[in-house]
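Then we have subunit A:
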Amino acid sequence: MKSLELVNIRKEYGDAVAVDDMNMTIRKGELVSLLGPSGCGKTTTLRMVAGFVAPSAGSVLIDGRDVTHRPPYERNTALVFQSYALFPHMSVAQNVAFGLEMRRMPRAEREAKSLEALRRVRLDHLAERYPRQLSGGQQQRVALARGLVLNPDVFLLDEPLSNLDAKLRAEVRSEIRGLQQALELTTLMVTHDQEEALTMSDGLVLMAGGRVRQSGSAQDLYERPADAFVADFVGRSNVLEGRVEGGSFRMKDGTALPGTAVPTARYYTLRPEKIALTSPDQGVPGTLREVLYLGAQTEYTVLLGTTPVTVIRATPGPDDTLARLRPGDPVGLRWNSADARLLDS
Partner candidate 1 sequence: MAKLVLPAGLLVLALLGVPMLLMLRYSFNSFDPLYLMKEAFTFGNYARAVVDPYYQKILLTTVAVALASTLLTTLLAYGPAYWLARMEGRWKSKLTILTMFPLLVGGVVRSAGYMALLSSDGLINATLRGLGLITVPLQLLYTPGAVVFATVGIVLPYMILTLASVIESIPRQVEDAAANLGARPGTAFIRVLMPLSLPGVLAGSTLVFILCMNAYATPLLLGGPQFQMMAPAVYDQFARASNWPFGAALAFLLLVVTVALTTLGSSVIARRYKAG
Partner candidate 2 sequence: MTKLSRRQFLATTSAAGASALLASPALAQSKELVVGTWGGTFGDLLKANVDEALLVPQGYDVLQEISGPVPRRTKLITERMQRRGSMDAALLADFDMHAAARVGALETLDAGNVPNYDTILPFLKKKTSVPLIYSAHVIVYRKDLVKTPPTSVQALWDPAYKGKIGLSDFLYTSNMAYAAVANGGTVDNYANAEKGVEGWKALEAKLLPSTEAVGQALASGDIWLTIISAARGYSWQKSGIDLAWCVPEEGAFPAVYEAGVPKNARHPEAGLAYMNALLTPDAQVAFAEKMGYLPTVKSAKISPELEARIGFSEAEQNRLWTPDLDFIMENQAGLLDTWNRILKG
């Protein structure tokens, strides 16, 4: 059963098109991330699902029902705001019970349910506190509990981790994913953070300029980017411009790269971790320009002709020949030509 469906959704503000003919489906119990740079239309899309923004055209279907023209309070969605938007004048328990109260659930029942929801996020001991007495992470969990206690048709997360510090982020990430899977919540998450999107989602929708650039699984987007923008946005990529000439790809500076069978291409994309660093005679020759030590990994910048190419390798041991490389040294780059993606746009 399809749980959330957006059909040819479009939103215009005056002359500006915020979302352009968008189609998307989330199956029941799945978490799909809307990913894209700021201003790409992902938040507008989320707000259209919640009912805060009326689409200029197209429809929003929840469980097959058309809710396009329903006000927010008549849609059974639960939105966790980026700022959490807890009610500062209500206790944690009152915040969580608010939605149930709006659904006219008897007091005893809603108190029991809110406490259960708070237990799920391990905050039942803070039920009588007020939001201002909680840490950022705790407030985030109250916001989650306030949404999931409603057993919503669609769970909506707006940049849920952006207000948390790096350490807490990983913890909350797995907590959200755990809850979402345990409760089988159909979830739409908006994020600009590709790592968040890659690690938490069943599916990804990458947007730019109000349009969907590519949708699919994390692997689809990472391994098989539809265009140079996707390749660059999802994970890191060397996007090298040039054209196909006589069976090989020639970059703008003239350097030829091992070819593939495609007849035309504008971009040659290659993930940094797919490239091996060898001696100059064993691969495409270049010059090492910079070595960046990142701990477990080391990042090398190599000039092929005049074009910089990034290579990421596991940091070599002290006896390894790679450990002796210095900027200015001649090196060779080698990769499996199947790992390179030649793209027209």
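Selection rule, in plain terms: all candidates are chains of the complex that A comes from, given by their letters.
Operating definition for what follows: a residue touches a chain if its C-beta (ideal position, glycine included) is under 8 Å from a C-beta of that chain, and two chains touch if they have at least 3 such contacts; residues count from 1.
In this text the structure is predicted, and so the values were computed from the model without any measurement.
S.K.: Judged by that same contact rule, which candidate in 1 or 2 sits against subunit A in the complex?
M.R.: 1
S.K.: Any idea which subunit A residues touch candidate 1 in the complex?
M.R.: Interface residues on subunit A, with respect to candidate 1: 50-52, 71-73, 77-79, 81-83, 85-89, 98-99, 102-103, 146, 150.
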